[in-house]
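Removed: one protein chain of the complex. Kept in place: all other protein chains.
By letter and in written order, the chains are A, B and C; residue numbering begins at 1 in each of them.
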Amino acid sequence: MSDPIDRLAHIFEKFPGIGPRQAQRFVHYLLRSSPSLRRELVESLRDLSSTVHQCPECLRHSSAKGMCVICSDSRRDSALLAVVASDADLMALERSRTYRGMYFVLGGMISLASDKVTGLRLPELNSHVARKKEKGLSEIILAFPANPEGDATAIRVSEDLATSGVKVTKLGRGLSTGSELEYADPDTLKSALDNRK
Amino acid sequence: MSDPIDRLAHIFEKFPGIGPRQAQRFVHYLLRSSPSLRRELVESLRDLSSTVHQCPECLRHSSAKGMCVICSDSRRDSALLAVVASDADLMALERSRTYRGMYFVLGGMISLASDKVTGLRLPELNSHVARKKEKGLSEIILAFPANPEGDATAIRVSEDLATSGVKVTKLGRGLSTGSELEYADPDTLKSALDNRK
Amino acid sequence: MSDPIDRLAHIFEKFPGIGPRQAQRFVHYLLRSSPSLRRELVESLRDLSSTVHQCPECLRHSSAKGMCVICSDSRRDSALLAVVASDADLMALERSRTYRGMYFVLGGMISLASDKVTGLRLPELNSHVARKKEKGLSEIILAFPANPEGDATAIRVSEDLATSGVKVTKLGRGLSTGSELEYADPDTLKSALDNRK
Partner (left out) sequence: MSDPIDRLAHIFEKFPGIGPRQAQRFVHYLLRSSPSLRRELVESLRDLSSTVHQCPECLRHSSAKGMCVICSDSRRDSALLAVVASDADLMALERSRTYRGMYFVLGGMISLASDKVTGLRLPELNSHVARKKEKGLSEIILAFPANPEGDATAIRVSEDLATSGVKVTKLGRGLSTGSELEYADPDTLKSALDNRK
């Protein structure tokens, strides 16, 4: 594929949620746009590689050198560790302003299609937990999405952490905001009944 | 409106979720259909009025004379009473095969547009609870949808039942099946964290 | 199915676009509604059978006894006859206020699933055309939807009318309002090019 238009469209097709037609539209948008916007895009992409760092503690990406703002915040509760699948899920929990513990970004979930675990930071999680346990970690919260991939990942991580001696919990299930009983599935209704209060 | 086509369309427009155009389609469907289908529809509607009874206990509608199959089932747990907004919500809970207590159908929810409570069977609920308390009722579960109307109704019903002396609970909130953290609202995430286990 | 709730839901399920769940909602709506609304519905349905007549000319349904308002309007152009699939399509063309000829309602389209032609008023159309030809009919417009069923019906009706000696045309194809070239199919683009002006 030597044609630069096709080659760029092919890369955009790999972006999450982007099909061939929208990938083409992106390329046409860039062709129509000013050279300065294209230059800015190239520079931002280079900056991403050179100035974005991975936090050595929670493994998320940010522009902070060394520990990220959360991991270096002494007011946060180091007894709690939320294991999340991605940076995006970490940010979603932060936006809810309800969680004050620490994080660990697993880097993905078990794909049910391939059952592969490549890329999950399981060894890193184990050693992270061992290290934090000495500093008072008392509960690990598996904060994965309520879908089959999230469930499979939670089972795998729970097994891995069984020997750590730290209590492992999962996010509660129930009616989420906006749920109608009529359209709720049996599992959700069961959780809603079990978690009534 | 003396035209029978318009008059019938006008009635169908009142059906839940039906706009003017689909109401028209219903009438045209009936015009095209066989006289026997129209006759069957008329007979079924008449039967609905004559043979459908309201259960004197839970106030839901069914073809059972006297108490419905649930209220007359001695194996169900009479210590638990789920207050639901509608027959449809009662049936949704039954489909989940997870609840084994009794029901009370409130007959609606508080409309936030009008804040009216007309039609809600609040006096009936109060006397029902008083009666059942003597027979061992120990918990009332408010099983309303997780939306503003459901919340407003739950607040109102809780106030009404405060003097009954029976414990009042609400369905638990959290991630419902399929929820992604990224798209969950802060309330849902907060509940999911609070209900972790 | 002796339960009147289920029996009524079963009839509503046959209504166009209505699934089992919405059929249930209709029944619950009727159970909650006043006896007078149910009575009115029964009466309107009976009126539909007793006071709606089929126009002896175009075969559409209306409350007019004898010929309908269109067929009895001497200002309309009797040289043009639009053959439509349904009363609803006739009304759609009338709403556009662009057509001033006469109509014939075929009563359906050829189903591609079954290729059945039962219920189509093909013999009635043939004798109608023969009769109208003597009174100056010069063009028959096949006004069917632009979908496979409409196309199959147009082919069949064209064959049937071939011996009538009257010119048969079809609605023009092209870009409909709102169409973008990017999302138009090749057939539509070809028609749009052929019909350019």
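Everything below uses one rule, namely that a residue touches a chain if its C-beta (ideal position, glycine included) is under 8 Å from a C-beta of that chain, and two chains touch if they have at least 3 such contacts.
Since we're looking at a predicted model, the values are computed, not measured.
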item	value
Which residue of C:Ile18, C:Leu59, C:Val84 or C:Leu106 touches the chain not shown here	C:Val84
Residue numbers in chain A that touch the chain omitted from display	2-5, 7-8, 11, 14-17, 22, 24-33, 35, 37-42, 44-49, 51-52, 61-63, 86-88, 91, 107-108
Absent chain, residues of chain C that touch it	84, 88-89, 92-93, 95-99, 141, 143-147, 169-197
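Keep in mind that, in the parts below, only the chains that are shown with their structure count from here on.
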item	value
Distance from chain C to chain B - Cα centre to Cα centre, in angstrom	38
Intercentroid distance (Cα basis), chain C paired with chain A, Å	53
Two or more partner chains touched - positions in chain B	88
